[in-house]
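Removed from the display is one protein chain of the complex; every other protein chain stays in position.
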Amino acid sequence: MEAVVYTCLGLMLVFGILAVMLHSMLKSAIALAAASAALGVIMYELGAIWAAIFEVSVCSGLVTVIFISAISLSNTDKKDLPKLYEDGKRMAFLPLVLIISGILLIVVAISSVSSLPVPTPVAEVADNFREILWNHRQADIWGQIIVLITGALAVAVLFKEGELP
Amino acid sequence: MSEQIFESAILITGFLLIISGCYCLIRTYHMIKIIIGIEVAMKAVSMFIILSGYISGNEDLAQTFVITSIVIEVVVAVVAAGIAINLYRKYGSMDIRNLTKLKG
Partner (left out) sequence: MRVIANIQMVANIAVLFFVIPLAIIAVNTLLPKKLAGRVSFYLGGFAGIMQAAAAAADFFLLSANRLHEYEFSLLWDLSIEGSERFSVDSLSLVMLFCIGMVTIVSVLVAKQTVHDRKRAYVNLLMTLILGMNGMVLVTDLFSLYVFLEVVGLSSFILIAMFKTDTGLEGAFKYLVMSVMATVFMLTGLAFIFMQTGSLQYKHVGMNVLRFQSHSQSVLIYAALILLISGFAIKTGAVPFHSWLPDAHQSANTAISILLSGIVIKVAGIYGFIVLVDLFNEVPAINMTVAVIGTVSIITGALLAMQQNHFKRIVAYSSVSQVGYILLGISTGSTLGLLGTVVHIFNHATFKSALFSNAAALHEQVGSLDINEMGGLEKRMPVTAFSSVTAFLSTTGIPPFAGFWSKLLIIMALWKSNMQVFAGIALVASIFTAAYFLRIQKKVFFGKLPDKYENLTEVKGTVKFAEIMLSVVTILTGVFFPLALLYLKGRGII
């Protein structure tokens, strides 16, 4: 299990950085979807099966669709992108920042790794997830319903074609 | 001990992803890229929540949190894309350097 998680962590980091660094928006969106898929595998390995399903289907599926439709609505010539947005210059220091903060974080981790809490094993209860979602988190469910209503209103208001003032 | 190294690895990866996302948010000029930076940081946050559930033995509670936050994330992405597209229709580009009407 650990080997799979370590591999996926590496993949997620690489794809995440690619999503941020790539010039082409389309490639960025695809890299984001790949990072999302890697996260799905990590979630599955950590025992969060439902969250993994959601992550893969919604985040790497639906969100990518949203991005691609937004990108296709705003077609800038691909060749102009690097020149227009100077991403190469603006993002040039990111690898350096990441390496420095990575070293710092590893130093912190080494000095305090033994004091991190040890995982508590949980007793497996059938359908425990469903029970928690429906019996314990009702306020969240109401919140989700209201978020979805807001989302529907957003689509109706913001994506409506028409004269701009 | 190996469990704790495993947890630290996840924490470090998550922090690096959050740094990349926030760096992108601050430095890039492209609106869609800003939203992608947001998403990258949110991925790391979902991972933190699942890790917390794994450590404290509440995987199922953590799952409900993550599912709720994914739903919210999608709606945020829709709203952000909607605003970006309207700005594109106004200015003909996704460049945030056009946004200079509000100053002071």
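When the chains are written out, they are named A and B in that same order, and each has its own residue count from 1.
Methods note: contacts are C-beta pairs under 8 Å (C-beta built on N, C-alpha and C of every residue); 3 or more make two chains touch, one makes a residue touch a chain.
Note that the structure is a prediction, hence the values are computed from the model and not measured.
Asks: Which shown chains does the chain we cannot see touch?
Replies: When the entire complex is considered, the left-out chain reaches A, B.
Asks: Footprint of the hidden chain on chain B, which residues?
Replies: 18, 21-22, 25, 31, 34, 38, 41-42, 45, 48-49, 51-53, 55-58, 61-62, 65, 68-69, 72, 75-76, 79-80, 82-84, 86-87, 90, 96, 99, 101-102, 104
Asks: To test your reading of the contact rule: which positions on chain A touch the chain that is missing from view?
Replies: Counting over the whole complex, chain A touches the hidden chain at residues 112, 115-117, 135-140, 142-144, 146-147, 149-151, 153-154, 156-158, 164-165.
Keep this in mind: only the chains that are shown with their structure count from here on.
Asks: Roughly how far is chain A from chain B, going centre to centre by Cα mean, in whole Å?
Replies: 6
Asks: For a test of understanding, state which residues of chain B touch chain A in their complex under the given definition.
Replies: 1-13, 15-17, 19-21, 23-24, 27-30, 32-33, 35-37, 39-40, 43-44, 46-47, 50-51, 53-64, 66-68, 70-75, 77-79, 81-86, 88-90, 93-95
Asks: State the interface residues of chain A toward chain B in the complex, per the touch definition above.
Replies: Going by the criterion above, the answer is residues 2, 5-6, 9, 12-13, 16-17, 19-20, 25, 28-29, 32, 35-36, 39, 42-43, 46-51, 54-55, 58-59, 62-63, 66-67, 69-71, 73-74, 76, 81, 84-87, 90-91, 94, 97-98, 101-102, 105-106, 109, 113-114, 116-122, 128-129, 132-133, 136-137, 140, 143-144, 147-148, 150-151, 154-155, 157-159, 164.
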